[in-house]
Structure formats: C-alpha cells, structure tokens
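On to chain A.
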Amino acid sequence: MEMIKRTLEDVSQIPVMLQTFAKRSKNVFPPIAKDSMYRLLINKVTWVIIAILLLPCLLGVIIYYQTDEDRQIQNIDGDKVYYNSEGDLIHEEKIEAFAGQNYMIIIIIVAVIVAIVFSSELINEEYEKKTMQLLKTTPIHSFEILLYRYITGVICMFGILGLGSILLYYTTMMSSGLHGILENLDVLSLMLKVLLFESIAFMAVFCIFTVYFEKPFLVGIIYWAVWERIVSTQNYQKLTVTHYLDSIMFDSAKDMNLGVDAEFFNLVNSSGDIIATEPLNAMLTIIIFAIFALWFGARGIANKQF
Partner candidate 1 sequence: MRIKLEQVTKNYGNVQGISNINLDVGTGITGILGPNGAGKSTTMKMILGLSRPSRGRVTVEGKDPFTSQDLKRNFGFVPEYDCFYEHMTGLEFVAYFLRMHDISKEKAEGMARESLSELGLELAMDRKINTYSRGMRQKTKVARATVFNPEILIMDEPFQGADPTTRILLMEKMTKWAENGKTILVSSHILHDVQSLTDNIALINNGKMLAYGNRHEIRDLINIPRPISIVPVKKGNLRKLAKIMIDKKWTKATAIDEENNEVTIETNQSEEIYLELPKILQKEKITVEKIYSEDDSLDSLYSKLVEGAQWK
Partner candidate 2 sequence: MKQYGALKALDDFSIDIPEGKVGILGPNGAGKSTFVKIALGLLTATSGEITVLGEKLTKNTVDIRRKIGYMPEHDCIPNEMTGVEFLIEMGMVSGMSLSGATERTHEILGHLRMGEEKYRLISEYSGGMRQKIKLAQGLIHAPEVVFLDEPTSGLDPNARREMLETINGLTDVSNTKVLLSTHILQDVEMVCDSVIMVKDGKLQMQEDVKTIIGEKSNFIHIRIGGSKEDFIAELKKKKITAEDNGRVLIVPYKDDSTYDQIIDATIKSKCPLYEMERTSQSMDSVYQEIIK
C-alpha cells in the first residue's frame, strides 16, 4: 500500500520535475556532455575498439588492390559498372559480403563491448573515484545524473560504430565503383538505423548494470551471452533487445531482396511461425524500454548508500 502511494506521488511529480530538468538542462547538460565525451575519448579501450573496427576496412583495401586488375568495366547510361572475372556484378557480390553475417557479427559484438565499456566508464568510474558522492550532494536529481551521461554515451557509441560502418561500407564497395556504392546505400542506411537503436537499447541495459552491480563487466557479458544470444532465438525472444533489432533488420531486408528470411534472423518460434515485430513498433518498444531503464537506473542511484 505504502509503495503504491509513494509511486503515485512520484508519478504526480513528474511534470513538475520535467519542467525543472528542462529549465536547468542548459547549465547541467553541456558540462556533463563535454566531460563524458572527453573521458570516453581518452579511454584506451575506446581506441582498441576503433582499431578493431578499422581492421576489416584495411582488409577491404587490401582486397581491392589485389583484385583491381581482374575487373572488367562496362558503361551503362554513363555509369561505370564493374564485373569480376567470372562476369558477375561486383557490387552485388560485395554487398552480400557486407550485409552477410561476417561483418555484421563483428559490428554487433563490438557494439555490446562498446556499450559495456562506455557505461562503466561513465557511471561505474564515478562510483570508484567517489565523485558520485560529490554529485549526490549537489541539487541535481539522480535522473539528470544518469540521463545526460546516457545521452552522451549513445551519441559517442553511435558515432564511433556509425563512422566505422560507413568506412567499412566504402572500403568493401570500392571495387564496384561509384555506381555500386550508390546502388546499395539503402543497405548502409539500414545498418546505421540498426546501430542507432542498438546504441539506445544496449547503453540503457548496461547503465542499469553499472548502477546495480559491482562487476558490471562480468554481468554484462553473461547477460549478453545467455539472454541476447540464446534466449533471443527461442520462444520468449520478445523479451530481448535482439528480437526488436532483428525485426527492424528483417523488415528492411525483405524489401531489399537480400535473399534472407525470418529463419535467418531467428524470428521464428518453435512451431515455425514468424513472430517478427512491426519495425515501427520495434523502434517504439526500444525507446520506451530505454526511458524505463533510465528511470530504474536513476532510482538505483538515488537509493544507493555510501
């Protein structure tokens, strides 16, 4: 009873609180964003991740120079279209490589690591360095403490992964010439869309972990391996982030005729029915989940005792 009453009181406070937050955001957000971004950029792990992202790009460049001489060119309506020695369209071959699991899996695994590293740098470090105690003696709300770090984290994560995939796209498609690059931009934009929602979702998940657990890294890895890798292929996959990301991908991939089906994305239940979520609903679900996660994380910060 007491809890319900308190929750109701909390809820009734929300509009007033949001107003206060909005009013002071111009003073609170910039310094937090600036500092968070700086901390993420001077973190060594960030640069290791960037290096990992650059490796396949480098590979793309090497392959480009090795296969350069075998290409054949045909002019169609002023566009240069490239074929390989067997007479297949290079850009079709390449885009399959790009969209195919090899590169995707790298980006997805790296994304999870980025989310864990960033969230623990932004929040766990503040506990370790005890600056959280100082922050908690300032008049800002714990939701603000978390929110602005989260937003900066999402921006940085999406920025790094996004730039990484653009570069990867470019280096992979290079040998198919300008025509090939332009032809498949929709694949790239799908990739960016998925990365954005992935950033939003995973940063939120790991923010909760860093607030509530002493060893967020370990918990994060276990969560990902068990929940997002195994449960996400089973009947209750709608409880996982992966399901919604896959749904977004599946829908667009259908339109692009990439030759993938629901089974490829594990979007089927044990009786073989397709259980993909509408992409718009999937996006909405992710955003609502993120807001809930932030609220939950903020409560964790507020109730934390030192």
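The candidate set was assembled so that all candidates are chains of the complex that A comes from, given by their letters.
Note that contacts are C-beta pairs under 8 Å (C-beta built on N, C-alpha and C of every residue); 3 or more make two chains touch, one makes a residue touch a chain; residues count from 1.
In this text, all values refer to a predicted model and were calculated from it rather than measured experimentally.
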| item | value |
| --- | --- |
| Options 1 or 2 - which one, within this complex, touches chain A | 1 |
| Residues of chain A touching candidate 1 in the complex | 23-24, 27-28, 30-31, 35, 38-39, 42, 129-131, 133-141, 305-306 |
